[in-house]
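Mind looking over this structure? Questions follow.
Here the complex is missing one protein chain, while the rest keep their positions.
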Amino acid sequence: MPTKVTVWNENRHEQQDEQAREVYPDGIHTAIAEALDSKDYDVRTATLDEPEHGLSEEVLDDTDVLIWWSHIANDEVKDEVVDRVISRIHNGMGFIPLHSARGSKVFKRLMGTSTRIKWRHDDRERLWVVDPSHPIADGIEEYVEIPEEEMYGEPQNIPKPDEIVFIGWFAGGEVLRSGCCYKRGKGRIFYFQPGHEEYPIYYQDEIRRIITNATEWATPLEGVTATYGNTKALE
Amino acid sequence: MPTKVTVWNENRHEQQDEQAREVYPDGIHTAIAEALDSKDYDVRTATLDEPEHGLSEEVLDDTDVLIWWSHIANDEVKDEVVDRVISRIHNGMGFIPLHSARGSKVFKRLMGTSTRIKWRHDDRERLWVVDPSHPIADGIEEYVEIPEEEMYGEPQNIPKPDEIVFIGWFAGGEVLRSGCCYKRGKGRIFYFQPGHEEYPIYYQDEIRRIITNATEWATPLEGVTATYGNTKALE
Amino acid sequence: MPTKVTVWNENRHEQQDEQAREVYPDGIHTAIAEALDSKDYDVRTATLDEPEHGLSEEVLDDTDVLIWWSHIANDEVKDEVVDRVISRIHNGMGFIPLHSARGSKVFKRLMGTSTRIKWRHDDRERLWVVDPSHPIADGIEEYVEIPEEEMYGEPQNIPKPDEIVFIGWFAGGEVLRSGCCYKRGKGRIFYFQPGHEEYPIYYQDEIRRIITNATEWATPLEGVTATYGNTKALE
Partner (left out) sequence: MPTKVTVWNENRHEQQDEQAREVYPDGIHTAIAEALDSKDYDVRTATLDEPEHGLSEEVLDDTDVLIWWSHIANDEVKDEVVDRVISRIHNGMGFIPLHSARGSKVFKRLMGTSTRIKWRHDDRERLWVVDPSHPIADGIEEYVEIPEEEMYGEPQNIPKPDEIVFIGWFAGGEVLRSGCCYKRGKGRIFYFQPGHEEYPIYYQDEIRRIITNATEWATPLEGVTATYGNTKALE
């Protein structure tokens, strides 16, 4: 059965900012959905301005992995939908917040920190692999050049990642743990930093490969069902 | 300058349950405050029914490490106070939730998971050290016998701990990662499972030593101040 | 292409000890090879008394995952073969040392510690899952009963595992981090404690499932090739 992926995007920059619209005329979500084409995934998209932000109970129950891009409208996402998304992640749905989605309500609540960083437009990044046998880095080279990117710099305010796959080097002098794995409940989470809305980063082959790998990695297994609450002694 | 410790307790079982009152006539908070006597700490206590739960801005600003026991009244803690406590932890205050305080709003929000477990009264625990050179285990033996304890069992729903210091063995057949270290922002967090309200666990020498060690470990350092937001290039 | 698995066994207890011979008349290696039958792996076995211990350069180059059982003859394994095995692991071969193979030269050199434990015959174990969405635990229940097992107990002398999948409860009162993941170079390593030679543990369905899962997990990917040595500036 193919992995069911929902690519969610607030889709605001593409309406409001000329440069974002030029780069992503059909929205970042469409570019990311295309990025998954090399695999036989079952991909749909959803955006902020749809009813329930396109994330009804029904849609989420039918989603294995949720990819999420957001920025200026992070606070417009309804708490009810946030609760629903988090509940699904705890029950096993994979979650891949991209770039400024680090500031989303969902990611902040999963992390328990402010997730703050330093940032600067008009920089450039070289993304280094630091875990060469990690499935999310499979099939790429030692590093990926991103000719134009917003800088996000350390010390970023995140919990210690379970695994660090990439570290970013920025021309302006900063570094970032740019690809970080977590689990919350049964859900696998991969925060991936690249993807400022004004640059064609989600068209790059290596970035597409990484997001595709991450989707595979985050796909839920059957897994083990934990019993909570009052239980009888086994002895 | 001595470490400033605030021991917080909801202090309800001790009012309502005869057995808890017998074991802790002055409240669990008082027993824990006494536990810290071997060190020259500056210790105060605070409880749920005080104004602002005894956790005013002023008190928290004057607290290096907050020890927290709670259970049946977890949901009565005001969100405003929860926000304040979390903000202080992010800024460096140590936090030591004990036993059923795993279900407190503060701990759940720091973890980003449900923190659920399996449980059962009338069990008994042997607490094994698995990190023999960890400062929180310093000065105790390989294991600590807890003659009466409520069972808390795996798989518990927590993020992967940064460090695991203790694993509990229960007579009824379960195990638990019983002493777990985390950081959120600059704050150090040590979840420590022992301490059901009906048993005299907080009078045990080894348990007192562990809580004292944890307080030392969680005491904030000057640390490094991160700059967030828009920053100039360094190159 | 099917994963190529070599199951290595020192195969001495089965020659020397009546009870081991009764339980594993064809050797532990044969039982483990059969355990992998549910998958379409390409499985071979090798034993200590073969030339080069059955682990020639050719065999190792043709091995994706090496499963290893050893105990009383740990010191008879030639250093030349040990070097060869470690080199292959560094280059990506998976490695699954079982039970007393924790004392093998290969595992000790990969860990950099003594790997010592406490132990006792004639015990019994309940293996708890502590990472319910880990692929190595996929498809089993919350715990596995092992009716007869040698006790291995904490504090065991190992480096902090990258991931802990199982914690063992022993009837005699001990606990053990019983399923531990590591990486060394590009190679994935899963130490799995169950499997004393006198008990039919490797015939148990759940144990077979776990070893099969671990083999899948340890199968090398293409991965990223690191460049070492003197390199030109990229800027």
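Labels A, B and C are assigned to the chains in the order they are written; within every chain, residues are numbered from 1.
Convention: a contact is a pair of C-beta atoms (placed from the backbone, for glycine too) under 8 Å apart; a residue touches a chain by one contact, two chains touch by 3 or more.
Note that the coordinates shown come from a computational prediction; the quantities given were computed from them, not determined experimentally.
Residue C:N157 is the one among C:T30, C:S56 or C:N157 that touches the chain missing from this view.
Only one of the listed residues, C:Y182, C:Y202 or C:W217, touches the absent chain: C:Y182.
Counting the whole complex, the residues of subunit C in touch with the unshown chain are 90, 109-114, 116-120, 123, 151, 153-157, 159-160, 162, 171-174, 182-185, 224, 226-235. Remark: the residues of subunit B touching the chain excluded from display are 92, 126, 129, 131-133, 135, 137-142, 162-163, 171, 183, 185-188, 220-227, 234-235. Listed here are the subunit A residues that touch the chain not shown: 126, 128-132, 142, 153-156, 160, 163-164, 167-170, 173-175, 177.
Note that in this section only the chains that are shown with their structure count from here on.
Top contact pair of chains, counted by C-beta pairs, is A-B. With centres set at the average Cα position, the gap from subunit A to subunit C is 34 Å.
The geometric centre of subunit A is 32 Å away from that of subunit B, both derived from CA atoms. Across the assembly, subunit B contributes residues 153-156, 160, 173-174 that each touch 2 or more other chains.
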